[in-house]
Structure formats: structure tokens, C-alpha cells
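Removed: one protein chain of the complex. Kept in place: all other protein chains.
Order as written gives the chain letters A and B; numbering starts at 1 within each chain.
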Amino acid sequence: MNTVKTTTGPRKRNPLAKYPYLFLAPFLVIFFIFQFLPIVFTLGISFTRWDGINPMKFIGLENYRRLIFSDTRFFLTIFNTFVILLFSLPFTVVFSLVISHLMNSRYLRFKRVFELTNFLPYITTPVAIGLLWSILFDWKYGTVNKVLVSLGLIQDPMNWLGMSSFARIVVSLIVIWKNYGYLSILLLAGMSTIPPELYEAATVDGANSRQTFFHITIPQLRPILVFVVVTSVISGLQLFDEPFMLFKGGPTGAQPYGGPGLSCLTMVMNFYDAAFQYFDMGYGASIAYGMFVVIAFFSFLSLKFSMRSEKK
Amino acid sequence: MKNTRIMRVLLISFLTLVSLTTIVPFYIMLIMGTYYSNDLFRGIIAVPGTYLVENMKTILASDFFRFYFNSFYIACSVTVLALLVSAMSGYAFSIYTFRLKKAVFNFVLATMMIPTQLGLIAFVWEMKELGILNTHLPLIIPPVASAFGVFWLTQYFNGSLPREVIESARIDGAGEFRTFFQIALPFVKPALTSLGLLFFLWTWNNYLTPLVVVSKESLYTVPLGINVLSQLYRTDYGAQILGLSIGTIPIIVLFVVFSRSFISGLTAVAVKG
Partner (left out) sequence: MRSLNKGGRIVVALTLAVFLVVLAAGCSKSSGNSGTAAGKADEVKGTVTVWGWDDNWKKIFDVYSEKVNPNIKVDYVPVNDYAKKFVTALASGTDIPDMGWMEMGSRGKFVAMDVWEKLEDSPYSVNKSDMLPFLVPLCTNPEGKIVGIECGPSPSGLAYRRDLAKQYFGTDDPAQLEKIFTSWDVFIEKGVQVKQKSGGSVYMFASIGDAVQVLGYQNTTPFVENNSLKIKDTLLGPFKTVQAMRDKGIVDKLDQWSPAWNASFSSAKYIFYPCASWSPMYMIEPNDKDGKGHWGLMLPPGGAFNWGGTIFGIPKAAKNKAASWKVLQWSVWSVDGAKYQRDMHGSMSAYKPVYQDASFYAKPDEYFAGQPLLQIFSGLAEKTQVRPLNKYDDVVSDAISLGIKGLTTGASASDAVKAIEAEITRKIPDLKAK
């Protein structure tokens, strides 16, 4: 049984064989009990019709049939999520790479101050962000419209939050603004491990800073970049907070849930709506599993893609 | 020399410009806490209002310090435990080769793709069966197993821990756990710092899980406690934002204290590498 090997050890009867399991045990045990079991149980719920109160009714694959064949909403949410992801992800990654590269520059002073300021959007309270952005982009009284009109760039105020495409752009902007600092912290942690000698040697060889960036920083940073891109794709596909801040709906919400024409209804918002707002638990579970398939497919795609480029 | 100075000025002015887009909203959030709730909705505000004391009174009328303490110790526990567990798992994936390694790693990755709220109902039911509903345990234990943390540290170990270091430690006769704690961990200090900060922040801000597992006011966390500062048709945003702003203090303090170790992490690697 124990044909475990380590990077150093001999092939047979390895005294180190038990260690990987010991190291992994706490994670796996906690994960299994507290996260995996509930998720498996929820798979069971997805084959039922259940409002949380009345007894569950087993309905087989009906929820999945409805999800794929009769509910156009599910595909709309996939589309919305992807549009926002495509608007925001490339900008966020490139921008945070640039920022962290600049922050890593030896010319820079007040480094820690900038580290903190970049991170501020990530810790600014969502309620405040939602309020702020809805005031900024208000149709009649918003700051953005006032500025644009006074500059003569537009004639009449734009209804930013009232029109599908603009609403998606505003959400993407918030996503970029909120996340770039967090990503640059991860990238900066990665850059801090690149041995300075590499840069020194390159400078001696006469490389300019652009060259060192592309030939030293990027290659050295690969594992971290893979991490950043893959986790950003995964979390981007689970986008919830930013559109929810603006398009929360409800009896005292200024904007309908999911935005004008449901243009900012993401996959998770749709799930949340079904499971926790109109308590269609069985269908909600099937939305989540449908979503899981979509996310898994594209995450693995992005993983494969970035892993391939990792193996030089 | 002159070139350097120009570089420096350009760099700082660019970063300052970027920082303005982040500082201004944060500043506005802070001064929002000094306004009467409904005055917040009249447009962008720029100077502090006069309602700070009133909002503070509203907050203190609730059991705010208790909420704060609860949040603080929960977030600290999660951060420490999750860092330890993630580092151990990341180390296992990075250093050892073992049966089904790839499958297990992919499995960990896959778990990140499941929206966190998915199993909520079943989770609450399970907590009830375990008899730990209305305690803080359901808030502390589950997030300790963080797939994100495992993935991050695996990648980081892959990128920054030279195999030879571990091998020579083994040759010197250090046990596996000692090697891990004394040799390997220092290499990933910057990663632990940034990850720890995120764990703290995520736990601090978590709203949905506390909402459904805790039904005693004395066990409330800050987001939960702050959220009830409202009545049905009127949410006291001024007081809420003030409370939540006060909630960001520990995060900023942690950030300032620990960002030092980005730099010390750098020197550690430089010396050893």
C-alpha cells in the first residue's frame, strides 16, 4: 500500500509516508464535516420541492429540467456574470500588477502608506460604498452627471443605473476599484520573494526596467499570478456584493433587484433570490449546482491555460 | 542621480493620484458617520457633520462593546487557526509526493467554486444536531478549512521554498514538524501576513452565517449588532456606518503593524536565498 515517495526519500517503506496525511488531516477533517456534508445534503435538496417549512417532496430531476430548458433567467445570469467579468478582470489584474510593480520599486518612498491606501476600498463598508456610488451615479443629482454636463461632454444627464449596459459598466468599475488593492497585496507578497540579486545582475547587464519587469518579475511571479488569475475568475463568477449593493431591491430599494432589465443579476444573486428571498429551496439548490458546473468548467479552463504557460 | 529624482517624483505622483480614488471614498465613509441618517441621501458630503455624538449614543445604547469583543476574538481565533491549517496543507501539497495528491488538490480547488451560502440550511441543521447552535463554534471552526488559503500557500511554497533547504534540514536530523515550523514557515512569512489579514477581514465582515446560527444578542458580532440599528421603514445609516467604521480600526491597525513583515520577509529570503 505505502508506495508513497517524497522528493528525497527512497521508494519503499518511506518513514515520511504518513506525514503528508498528518499535515492534511486538520484541513480535510474540518472541511468534510463542516463544509462538505452540508453541500452533499443540499444536493439531496435539489431533487425536491421544498419551501423550508412544508415537507419536502421528491421530484427527481424536475428542478434541473426547469433550470436548463424553461428558465431563461439562468442563462441570462450566466451572460451577465460573464460580461461583468470580462469588463473587470483584465483591468483589475493588469492594474494591480502595475501598481504592485511600482510599489516594489526601490525608488519609492512612503511604501507602507500606499500599501494601506490601495487596500482601503477593500475595507470600506459595503453599505457606505453602495450609498456613495448610488449618489455618484444618480440620474438627476449625481456628481458624475453634473461633472460631465458642465464639461459639455454630454447634453442631458445619463441614466447610469437605469440602463442595462451602463449599469453593468458601473458594477464593473466598482469591482475594479474594490479589488485591485487586494490583488496587489497578494502580488506584492509574491514579489517580495524575488531575490534582489536577480535584478542587480540584470541591471549590471544593462537591462532597463521594462525588460526586468517582463523577464524577471513576471516569470518569477508565475505561481502567484496563476493563483491570482484563477481565484479572481472563481470569485468573479461568484460575484454578488457589488451588484447587490446597488440593486438590492426590496420594499425600500431605489432600484429593482438585479438592476434594470435584470442586467446585473449575477448567478449568485439569482441563487440568493431563490433560496433566501422567495424560499424555493429545492430550485435554489439546483441553481447553485448548475452554477457550480459553469464555474468549475471555466475555472479549470483558466487553470489549465495558466498552468500551461507556467511550464515554460 | 537626477534621473532617479524624476523617477521618484513621477512614481509618487502617480500613486498619489491612484490613492486619491481610494482615500476620498474612505474619508467620506468616515464622515458619513457624523451625519444624521437622512441627510446622507442628499448628495455628496465633504465636511464632517454635527451628529457624531448622537450617532455614538445610538451605538452605545446597543451592546456595542460586547459585539466588538465577540467579533475580535472570533476573527483572531479564525485567523490563527486558519493560517496554521492552510500552511500545513500547503506544505503537504508542495513538499511531499503522495497517493492521489493531484486528485486531492483538484478537489480542494473545486471546493472554492461552490458558492459559500449553498449549504447553509443543512449547515444550521447539522450545528443543531451537534449541539453548538447559539455558540461561537460554528463561526470559528468551519472557516478554518479554507481552500483559498491552502491554494495560496501551496503556490507560495512552490514559488519560494527551495527543496534543498528542506532536504538539508532533514539530513541534519530535524523532525518533519520541526522542519515545517522552524525552517519552512519563515519562508512564507509575507504570504502568511497577507493571508492572515484577509482571513481576519473576511471573518470580521461575515454576516450571513452569524445571522442564522446566533439568536442571542449577547453573542452578536459587529455586523449583526450594527445591522439591527434600524427600524422597519427607517435604517439608521449614520449610526450604522459609524459603527462599521469603528469596526475597520482593528483591520487598519493590523495592516500597519504587519505590513512591516512584508519587508522583513523580503530580507529573510534574501539572506537565505
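Convention: a contact is a pair of C-beta atoms (placed from the backbone, for glycine too) under 8 Å apart; a residue touches a chain by one contact, two chains touch by 3 or more.
Just so it is clear, the structure is predicted and the values come from calculations on it, not from any experiment.
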item: Given B:F72, B:W125, B:F181 or B:W202, the one touching the chain that is not displayed; value: B:W125
item: Candidates B:L84, B:V165 or B:V212 - the one touching the absent chain; value: B:V212
item: Option touching the unshown chain, where B:L17, B:V53 or B:A103 are the choices; value: B:A103
item: Identified contact with the non-displayed chain, of A:L22, A:V40 or A:L301; value: A:V40
item: Chain A residues that touch the omitted chain in the full complex; value: 1, 37, 40-41, 44, 50-56, 66, 70-73, 131, 134-135, 138-141, 159, 161-163, 249-257, 260-262, 273-274, 276-281
item: Hidden partner interface residues of chain B, rising order; value: 36-38, 40-43, 62, 100, 103, 120-122, 124-126, 128-129, 133, 211-212, 215-217, 227-228, 230-234
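We adopt the following convention: only the chains that are shown with their structure count from here on.
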item: Of chain A, residues touching chain B in the complex; value: 3-8, 16-17, 19-21, 23-24, 26-28, 30-31, 34-39, 41-42, 45, 52, 99, 102-103, 105, 107-110, 112, 114-125, 127-129, 131-132, 135-136, 141, 143, 177, 181-182, 185-186, 188-190, 192-193, 195-196, 220-224, 226-227, 230-231, 234, 237-238, 252, 268, 271-272, 275-276, 281, 285, 288, 291-292, 295-296, 299, 303
item: Touching residues (chain side chain B, partner chain A) in the complex; value: 4, 7-8, 11-12, 14-15, 18-19, 21-23, 25-26, 28-29, 32, 40-41, 43-44, 84-86, 88-89, 91-93, 95-99, 101, 104, 108-115, 117-123, 125-126, 138, 141-142, 144-145, 147-148, 150-152, 155-156, 158-160, 163, 166-167, 170, 176, 180, 187, 190-191, 193-194, 197-198, 201, 233, 235, 237, 240-241, 244-245, 247-248, 251-252, 255-256, 259-260, 262-263, 265-266, 269-270, 273
